[in-house]
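Note that one protein chain of the assembly has been removed; the remaining protein chains are unaltered in position.
Moving on to subunit A:
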Amino acid sequence: MNISTSLRRAKAPLALTAAVMLAASACGGADAGSGGEGGDKLSGTVKVDGSSTVAPLSTVAAQLFQQANPGVKVTVGTSGTGGGFEKFCAGETDISNASREIKDEEKALCEKKGVKFEEFSVANDGLSVVVSKDNDFVECLTVEQLKKIWEPGSKVNNWNQVDPKFPNQKMDLFGAGTDSGTFDYFTDAINGEEGASRTDYNPSEDDNVTVRGVSGSKGGIGYFGLSYFEENKDKLKALKIDGGKGCVAPGVETVQNGTYTPLGRQLFIYPKASSLEKPEAEAFVEYYVENSAEIAEKAQFVPLNAEQQKELEKDLATLREQHS
């Protein structure tokens, strides 16, 4: 800490350069309207970190919130769900983004460090299994078939091994990188164990790579977030998934009403209890929850349905009571 004060002197020329370079700093974006309550008097910082899946959601929330409360600085990082909880439990962040519920060992870690938290489900997310537009022989896969393709040690490399009715077509596999929440989620939902997956596929943290790979290969198959499919509808075909109750196409309604299983899920934020004592963090979480539909839509996620929204508001009401 002493180092920083003694360094204050050194920063003068640098600050000057900064001032010259940015003589006028304009802030971008028109006012989005939907103002939060209590507005202009709040100040301080709110640190958000965690899942890169949830980050766009929290970023949009932060941006809208800052337009209504210019004094509050909200920052969003993308350390991943696991990495986010690690920092969260070390007390370094105020809110952790998560694309799954907190694990028991992460709970234990937080408890050990004395970090108490709340849990809010803020949006829905769906994974889509995609094939190339050129693929005309498959419309629907069962969870068992997906498992056969993706389970650890799987040697499936031709579509006719999945179903003898499929033609003799070489299979090219694309999927999420092992660090991503998408990978954790897909392996858990399909193979029954998080992290269990065959390894001889083309992994990428960047879903655009998967889009390019699958769209360029007739026998290609890959998986990623539903919103990515919505944006690449012209290049890819999303398969219906049979989770035991018939084929269900991925989409907003099927994810919301829970029929698109097991590849539909909820996204969470975990605010730290002690951070909620800070008025700016509490205001941010309230804003996030109250405007979750607008935020989800702007970030291109599947918003909560009426029932989920009601539950969310009930959670918020409970929280308010605790703090008043």
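The working rule: contacts are C-beta pairs under 8 Å (C-beta built on N, C-alpha and C of every residue); 3 or more make two chains touch, one makes a residue touch a chain; residues count from 1.
The rule is simple: contacts and distances are computed from a predicted model.
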**Message:** Since a chain is absent, check the UniProt entry for it and pick the matching name: "Phosphate transport system permease protein PstA", "Beta-ketoacyl-[acyl-carrier-protein] synthase family protein", "ABC transporter ATP-binding protein" or "SCO6045-like C-terminal domain-containing protein".
**Reply:** "Phosphate transport system permease protein PstA"
**Request:** Pick out which of A:Ser79, A:Asn124, A:Gln145 or A:Ser275 touches the chain that's been left out of the picture.
**Result:** A:Ser79
**Prompt:** Taking the entire complex into account, which one of A:Thr81, A:Ser154 or A:Ser227 touches the absent chain?
**Reply:** A:Ser227
**Message:** Touch as defined at the start, partner being the missing chain; which of A:Leu64, A:Val138, A:Leu173 or A:Ala296 qualifies?
**Reply:** A:Leu64
**Asked** Touching the missing chain, which residues of subunit A?
**Response** 1, 3-4, 7-8, 10-11, 14, 17-18, 21-22, 24-30, 32, 45, 47, 49, 52, 55-56, 58-60, 62-64, 66, 73-79, 87, 90, 92, 205-208, 227-228, 231-232, 298-299
